[in-house]
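Please see the structure below; I have some questions.
Only one protein chain is missing from this complex, and each of the others stays in its spot.
Let's look at subunit A:
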Amino acid sequence: MRENDVILQTVSKIAVFIILTFGVYLFLAGHHNPGGGFIGGLTLSSAFVLLYLSFDVETVNAGIPLDYKKVAALGVLIAVLTGMGSLLFGSSFLSQTFAYFDLPIFGKTELATVVLFESGVALGVIGVVVTIMISISEDV
């Protein structure tokens, strides 16, 4: 029996964008406010999970053709490599730095290397959560 999930699908179409936006906000806000790579990544992956729940796997995969195992691997790689980046400047592994810049539109802005590291964390979380989800749901 095919279930009728018109309402779920319609709501998710809108909700996914709200969640994705919120996830990105959380990711960027993490430096000064609640948020950060882990929460941002989890929120983003919950948007994906919602998509996979309301539509079937094939439809979502056709829209977002990503291999989430590779996303996870990329995330881990970024997290490790950004740690090594500091070695090039003679600091110890994984030390982070920050500086303030005057950017055209944003004005005085703080740019921190920790964002790179956190993006690795976020990608790792997204990749792992969605990989687990898809693997379990496809195993029939």
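The rule is short, and it goes like this: contacts are C-beta pairs under 8 Å (C-beta built on N, C-alpha and C of every residue); 3 or more make two chains touch, one makes a residue touch a chain; residues count from 1.
Please note the rule applied: contacts and distances are computed from a predicted model.
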Leaving aside the chains you can see, what is the UniProt protein name of the one that's missing? Options: "Na+/H+ antiporter subunit A", "Cell shape-determining protein MreC", "Peptide ABC transporter substrate-binding protein" or "LLM class flavin-dependent oxidoreductase".
"Na+/H+ antiporter subunit A"
Candidate in contact with the missing chain, chosen from A:P34, A:P65 or A:P104:
A:P34
Where subunit A meets the left-out chain, the residues are 26, 30-39, 42-43, 45-46, 49, 53, 69, 72-73, 75-76, 79-80, 83, 93-96, 98, 110, 112, 114, 117-118, 120-121, 124-125, 127-129, 131-133, 135-140
